[in-house]
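A protein chain is absent from this complex, but the other protein chains hold their places.
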Amino acid sequence: MTKTVTDVICPFCGTLCDDLEVVVSDDGKQLLEVYNACVIGTEKFLHSQSKDRVTRPRLHQDDGTWKEISYDEAVEYSAQMLAKAKKPLMFGWSSTNCEAQSVGNEIAELTRACCDNTAATCHGTSLIAIQDIGLPSCTLGEIKNRADRVIFWGCNPAHAHPRHMSRYSIFPRGFFTSKGQMSRKMVVVDPRVTDTAKMADVHLQIEQGKDYELLNALRVAFKGEWLPDVVAGIPKEKIREVADMMKSGRFGIIFFGMGVTQSLGKNHNIDEAIAVTKDLNEYTKFSIMPMRGHYNVTGSGEVFAWQFGFPYSVDLTRGFARYNPGDTSTIDLLVRGEVDAMFTIGSDPGAHFPISAVQQIAKVPSVCVDPHLTPTTGVSKLHVPVAFNGVEVGGNCYRMDNVPIDCRKVVEPPEGMLTDEQFLIKVRDRVRQLKGVA
Amino acid sequence: METVTITMKNLPALYLEADNVSPDAFAGKTAAQIGDLHVYEGNVTSTLGKYFEISGNAGATAADTKIIVKGDVKKVKYLGFKMSAGELVVEGNTDQYAGGWMKGGKMLVKGNVEAFAGTAMKGGELTIEGNAGNYLGAAYRGDWRGMSGGKILVKGNAGSDIGMYMLGGEMIINGNVDVHVCTHAEGGKVIIKGNAKTKVGGQMVDGTIYVFGTIDVMMPGFKPAGELELEVEGVKAKFAHYIGDTGERHKKKKGQVVYGNLYKKI
Partner (left out) sequence: MSEYIIKNGNVFDPVQGIKGDKADIAIKAGKIVDKVGSGAKVIDAKGKTVMAGAVEIHAHIAGPKVNMGRIYRPEDKLFTCTPTKGMERMGGGASIPTTFKTGYEYAKMGYTTAMEAAMPPLFSRHVHEEIRDTPIIDEGAFPVFGNNWFVLEYLKNKEVENTAAYIAWLIRATKGYAVKVVNPGGTEAWAWGLNCLSVNDPVPYFDITPAEIVTGLIEANEYLGLPHSLHIHPNNLGNPGCYETTLDTLRLTEGYKAKNKFGREQVMHLTHTQFHSYGGTNWGDFESKAKEVTDYVNKSKNITIDTGNVTLDETTTMTADGPFEHHLTGLNHLKWANIDVELETGSGVVPYIYSPNISVCAIQWAIGLEVALMMKDPMRCYITTDHPNAGPFTRYPRVIKWLMSAKAREAQVNAFKHKDKVLSQTSIGTLDREISLYELAQMTRAGPAKSLGLASMCGGLKPGMDADVAVYNFNPDKPVANPDDIEKAFSRCAHVFKSGVEVVTNGEIVSNGHKRTLWVNVKAKENPQVMRDINEKFLKYYSMTQANYESLGHHFVPNPFAVEVDATQG
């Protein structure tokens, strides 16, 4: 016999769909089917059932082999490593829940570590821009109910956030948008002809590395000022046409992603995009929203912020919080040889970081907490597998629009496996002993 | 003026944070007392004396104090932090935040500096004989009040994001600069004797930029405003004048809109 768990939240991307239905065995130990999720989400749930799953910690030996050790031994290794280091780095946090993030913060404070999340290679530049110029934004339901101008700038939701357009941004028939996609005009700005671009009413095939210039040109166009003939490969007439299309809407939204956050300009691209949005509010209603990648990178930023004051790249080494990406950010810390221990959780820097940074992870004592075998677990000294968040344990997460949704547990983890939070609590308690703190 | 010489003798395994290496922190102290000032290597609080050989006593005040830093300080951050008077000479390359939050006095680096040199400078002189990294003379994250006074001279090249949110003061770069010059500036003067790349003067409200060399791509928000003869830093030449950023907000003075000015040598 089976049972169906409803209102399940998908723990993969920042879209954080919460309408999934998961069919599990009656004893709650097997996950059988997933409904309503996209292909990626479905796989997130189903692959947790793999028979070859690593279920116990493994310590890298000098001869290159891996030896299975107990969770208690893993706790000891991790606590010793963090407590002894002069500048440990605790990175990741984006694929785990807020409860675990909070315990991680306790450990970082006790050990005077640097702590950072995946925004460092993703929307950290958006956060820098928000810090420089602000953020006129809204929740996703506002888009669903009101938006008639939708711009995707430097992102490809058809691939990266597959249900975004059907749940929120293009197709839904909302309160004031009863004609669904017919209520909306869609603009895509992307050098590539992506699947998202193919759907657009206007596709600006922008010259790479010139987003800042094109955004500037839009602001110039709003004010009716002089423009050069071509900006970023787009003729000025087209720029003015798009500017007018934006101004003529009732409610517009700009969604943006790595195409602008991690290409030339970085935070300045986002800064100018936010300036465009702010300018448009003189004429109509406009908002802007980052397409957050990991399902709880936003949550990590929120928890860091209310506990330490900064959303990522937080340096606690002096006993109080400091922040300055370029100094306190993970890639820089690694590449410059600033840290002497690395604790990775809920992310895979080995797959995403420049190779010179990954080489550093291999050089220093390192722990990687992850249910999978990844490039990061490969270069770390200790691999601690844990239960899948949002599948085998619940916990609070924050969607790309900062809305908090409490993920559910749908199935039991493999026998004897710990959750992130449980493992971190043990590490914290051991660190307290080592530091002589109550 | 009294001179204190500190010479690196014990290289840190990681990096050092030397917030206390400034005339203000040394003032009124003997060499021994200076040796007891805190320096930080990661989360370990140590003393300057553990890493540096220290000779000479400081003057009674910051203004009476000169510091010479010798040896390998490539991994030492915050030299000259918040200094308000006196002199500091670094005889080689150093790391981030050189002269950060300076209010006065003179700092000279006979080598290169990394990012964040001269952050939020309020006064004084910062001279870098080598190259400067990114964010030279820029504001701290989130602060709309950047460099507001003082003078920075870089004899080599500078990185990206120089003069971000600049309000006042002056910067001269003898070499080239990377992208993003004077973004969001609301005052101040920057002279680039070499070449610039792109994104020069983006979102500028006010201020002045001179570029003697090339600009690869102009921001669309900079409108051509004629040509004129100018004398800049002893050089007399014809400059193309641009006003901008026309996409940004601007103040009015006597009914006239006040733009930022960009002069490119022809």
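Letters A and B mark the chains as written, and numbering starts fresh at 1 in each.
As a working rule, contacts are C-beta pairs under 8 Å (C-beta built on N, C-alpha and C of every residue); 3 or more make two chains touch, one makes a residue touch a chain.
Quick caveat: nothing in here was measured; it's all calculated off a predicted structure.
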| item | value |
| --- | --- |
| Selected residue (touches chain absent from view) among A:Q131, A:T261, A:N296 or A:T419 | A:Q131 |
| Selected from A:F12, A:W93 or A:F310 as touching the chain missing from the view | A:F310 |
| Residue, one of A:R56, A:K223, A:K236 or A:R318, that touches the chain absent here | A:R318 |
| Options B:Y97, B:F116, B:Y140 or B:Y242, residue touching the unrepresented chain | B:Y140 |
| Option touching the unshown chain, where A:H60, A:K86, A:R149 or A:R167 are the choices | A:R167 |
| For chain B, the residues touching the chain missing from this view | 140-144, 249 |
| Interface with the undisplayed chain - residues on chain A | 6-7, 9, 18-19, 98-99, 102, 109, 127, 130-142, 144-146, 167-168, 174-176, 250-251, 278, 281, 284-285, 287, 301-303, 305-311, 316, 318-323, 394-396, 398, 402-406, 438 |
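In the analysis below, only the chains that are shown with their structure count from here on.
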| item | value |
| --- | --- |
| Distance between chain centroids, defined by C-alpha means - chain A, chain B (Å) | 34 |
| Touching residues on chain B, where the partner in the complex is chain A | 13-15, 17, 40-44, 77, 96-97, 115-116, 134-135, 140-142, 144, 165, 179-180, 183-184, 198-199, 202-203, 217-221, 223, 245-248 |
| Partner chain B, residues of chain A touching it in the complex | 85-87, 111-113, 128, 131-132, 210, 212-213, 216-220, 222-223, 225-228, 231, 264-265, 268, 271-272, 275, 279, 316-319, 323-327, 336-340 |
